[in-house]
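One chain of protein is taken out of this complex; the other chains stay put.
For chain A:
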Amino acid sequence: MEETDTYHIRPNHQDKFKPAVVKECVREIVRERLSGLRYDPEEVPELSRSLADCIKDKVKSAGFDRYKLVVQVVIGEQRGQGVTMSSRCFWDADTDSYAEDVFMNVSLIRCDEGEADFSITRLTVFFFPPIGQLVLQGVSIRKLLLLRMRARRMGKSSR
């Protein structure tokens, strides 16, 4: 019988996500696509979408099989305003992780006119675990619920 992946509940060490590798992928794409660009409100929606797709495809081909990916790209125009971004995750810290890259560019084309355009791009790629491992987690939640039910029932009958 052929061995299938579904019996692997955790990734092997060599199959685990590698944030450093992904960060490098992301950095390469961003430098290539955004260097020298200026913020243009007409083009940025399309640019951010295509950047996210591009990064997702590149990371897919990096060989992290059986991982789900979420890529988020944020592009902002800097006009001296303050921007703060934060994130939190509820996941399995052993198998899941993220990689991010922040890119800022300064367009020098119109510096003499006293204008400078900046773009800040924050790319975050999150990894999720393989399917087999997810099933195990589902079972643990069910067991926890059953234990709670049993504890309640026992508590009532002991009176």
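Assume a contact is a pair of C-beta atoms (placed from the backbone, for glycine too) under 8 Å apart; a residue touches a chain by one contact, two chains touch by 3 or more; residues count from 1.
Simple rule for what comes next: contacts and distances are computed from a predicted model.
The listed options are "Dynein light chain Tctex-type 1", "ATP synthase subunit d, mitochondrial", "Ribosome biogenesis regulatory protein" or "Ragulator complex protein LAMTOR4", and the UniProt record of the chain not shown names that protein "Dynein light chain Tctex-type 1". Shown as candidates are A:V22, A:I55 or A:A99; the residue that touches the absent chain is A:I55. Counting over the whole complex, chain A has residues 39, 41, 44-45, 48-49, 51-53, 55-56, 60, 68-92, 96, 124, 126, 128, 131, 134-135, 137-138, 141-142, 145-146, 149 touching the chain that is not drawn.
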